[in-house]
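Have a look at this one.
Every protein chain of the complex appears in place save one, which is left out.
This part shows subunit A:
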Amino acid sequence: MTNTQPSSNFQNAAAYLSSSSSLARVSNTIKLELYGLFKFVTVSRIPSTSRPSIFDMTGRAKWDAWATVGKKYERPEEAERRYLEIARTLGWTEQEKGPDKREPETPSAEEDIWDKDEVSRGSSGGSGLAVSVSSMAPPPKVIDNSIHGTALSNDITGLKEILEAHPETDLNVLDEFGYAPIHLACDRGNVEIVKLLLQQGADKTIKDPDNFSPLELSKEAGHIEIVNLLVSTP
């Protein structure tokens, strides 16, 4: 054990995460980091066991995550700070009382979120007969820092940076598919981007390849706030 005890905030956040549904949507990378941080804070800086076999892929990934955290942070307080930071992005607040009221048998220090999560996936139950609901294979995640990319991904900071660095940027430039940034923002429902584009004087009457205006696109996609914004902007 480490010589410092985890703070009540930490225990609170761990309890929150172990019952929070927000964790279900989090990438494994984050889950692994949380796991590593949790182990650092509650057990020791680095794992004392040897690295698990390559066939125990989960165990090995977890071991690696723990070791990585141990290299990155020196003191448990730092790991704890990082843990709380992630917890906050997942909806935890310091007032959150944790799950005691909802779920009586939640986690002892040994039972961390990853383990719980894994159990709930059913694989460790040994059933081996799971049928999952298929949905569409998702499209490529492309990092695109152009004005079109930031309009698509709702990256308001990114778009502002571009406009500050390059005030001469043409806001109405079309991408390879014939869309202006305002088309994409109106279609995907990115209100703040639309606001910024309008402030900066983007053309709100520009037509897309299907001859739709930004207003028509946002109506079609049901983004009422953007519709109102476009209508009220002179």
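Here is the rule we go by: a contact is a pair of C-beta atoms (placed from the backbone, for glycine too) under 8 Å apart; a residue touches a chain by one contact, two chains touch by 3 or more; residues count from 1.
The criterion applied here is as follows: contacts and distances are computed from a predicted model.
Of the names listed as "F-actin-capping protein subunit alpha", "Glycylpeptide N-tetradecanoyltransferase", "Subunit of both RNase MRP, which cleaves pre-rRNA, and nuclear RNase P" or "Bardet-Biedl syndrome 2 protein homolog", the one that matches the UniProt record for the absent chain is "Glycylpeptide N-tetradecanoyltransferase". Even with one chain removed from view, subunit A keeps its contact list with that chain: residues 21, 24-25, 27-29, 53-58, 60-61, 64, 118-142, 152, 177, 179, 183-184, 187-188, 208, 210, 212, 216-217, 220-222.
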